[in-house]
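For this depiction, one protein chain was excluded, whereas all remaining protein chains were kept in their positions.
And then chain A:
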Amino acid sequence: MANVLSTAKPLTVNPLKLSQPLGGASAFMGLAGSLPMLHAAQGCTAFALVLLVRHYREAIPFQTTAMNEVTTILGGKDNLEEAIINIVNRAHPKVIGICSNGLIEARGEDIRGDLKLIRQRHPELADTALVYASTPDYKGGFQEGWASAVTAMVDQLVEPEIARNPRQINILAGCHLTPADLEEIRDTVEAFGLHPIILPDIAGSLDGHIADEWVLTTLGGTSVEDIRHMGRSIATLALGLQLEPAARLIEARCGVPAEVYPHLTGLLAWDNFIAALARLSGKPVPQSIRRRRSQLLDAMLDGHFYFGKKKIAIAAEPDLMLGLTQFFADMGAEIETAVTTSDGAALALVPAKEVRIGDLDDLEQAAGHCDLLIAHSHGARVAERLGVPFFRAGFPLFDRLGAAHKLSVGYRGTRDLIFEIGNLFIEHQHHNHQPHNHQTREHGTDAAVASH
């Protein structure tokens, strides 16, 4: 539906986009006993680490091959080898997830070849999976990095299989899903007597738990063993269009049929998902789920008064944007301004006239007359300057507690969204009786902020 506008601006002001390597490393956080690593100079890892720590409020295992001036010229193989050996000796990970950055990719390094050589030279690495995802930061953003890493996991770990386990299904989880979302999905799948292999499972590793020991890798997440056997499942459900290629890869390799669910927010989307689970399991929909559906219907009716004709400005990555905009459209609101990070399959489905590939400055220029602004935490200052109510969504959320526990899928998550956002509208209702008080911006960002 939406028209995608891409502008080749020479200047990005207040970036919305995050880097591919960060997205890739985040996906590797969802594997058990994992140590994600950036093949890059060390600063990339430090920045990414700080963001992950601030978002999840967890210790994050994360390493770097620490490229320097000399190795940048000579090539990074030795650094890669040394890093892997050091990590294995120190942290004994089950898997090292390797993401490249622009420096490495622009040099055109043959990392897969390097890894093969390193394996040959070090038989002691036999028990450590080394998965490499190409994630140059001069292309795409967080979502593309995540998708690239998941595709790499599938490609490099899933084994060809013919045998089937009729109770096992694969769930490929996109980067727009939080640990809380994944828990909801897992509980629901299990309610049908099915056993889900969720990849990557950041709910296992990043849901905020207190362990008895200090480990140097992730604690919890999808096991390498489970990934190897994904070919035994009866279906692969890709959650997010970003993961369709990964699902198709399993299909091609093992004949496991792929189904794609662009998002799971809102009544129809979750209805669809539930119907699929009923079909795959051959079981009726449990009473508890029916009850939640009816609670959502009630919430939609109670809430719709506050959403009708509201103008929404949103900045988010493609798959997240699709789920949220569809939610607002369902509730009678209108998407006035939509800004995203990169071209994604989801954009065509977004219920808006157009989606712009841009930055938070684009959002700021266009969102002044909207009733609600949605973005990750960096959008807070935009909302403040414009005087528009703000709802945080996406990554990073560093200025609020509980980012990992935000639920927005399923009947329950949708119901929570209605209440949370509906309450925001109620809170700001009185503003609608007055003229908008946002500043007209004569002189760019600076003039608008000088007063605060």
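Remarks
The working rule: a residue touches a chain if its C-beta (ideal position, glycine included) is under 8 Å from a C-beta of that chain, and two chains touch if they have at least 3 such contacts; residues count from 1.
Keep this in mind: contacts and distances are computed from a predicted model.
Among the names given as "Bifunctional protein PyrR", "Cytochrome c oxidase subunit 1", "ABC transporter permease subunit" or "Nitrogenase iron-molybdenum cofactor biosynthesis protein NifE", UniProt records the absent chain under the name "Nitrogenase iron-molybdenum cofactor biosynthesis protein NifE". From the options A:2, A:32 or A:87, the residue with contact to the chain not on display is A:87.
When the omitted chain is restored, the residue from A:32, A:67, A:169 or A:254 that touches it is A:67. Looking at A:126, A:211 or A:401, the residue that reaches the missing chain in the full complex is A:211. For the chain left out of this panel, the touching residue among A:57, A:119 or A:311 is A:57. Along chain A, the points of touch with the absent chain fall at residues 10-15, 17-22, 37, 40-51, 53-54, 57-59, 63-69, 72, 79-80, 82-87, 90, 101-103, 106-107, 136-139, 141, 210-211, 214, 216, 378, 381, 398, 443-446, 449-450, 452.
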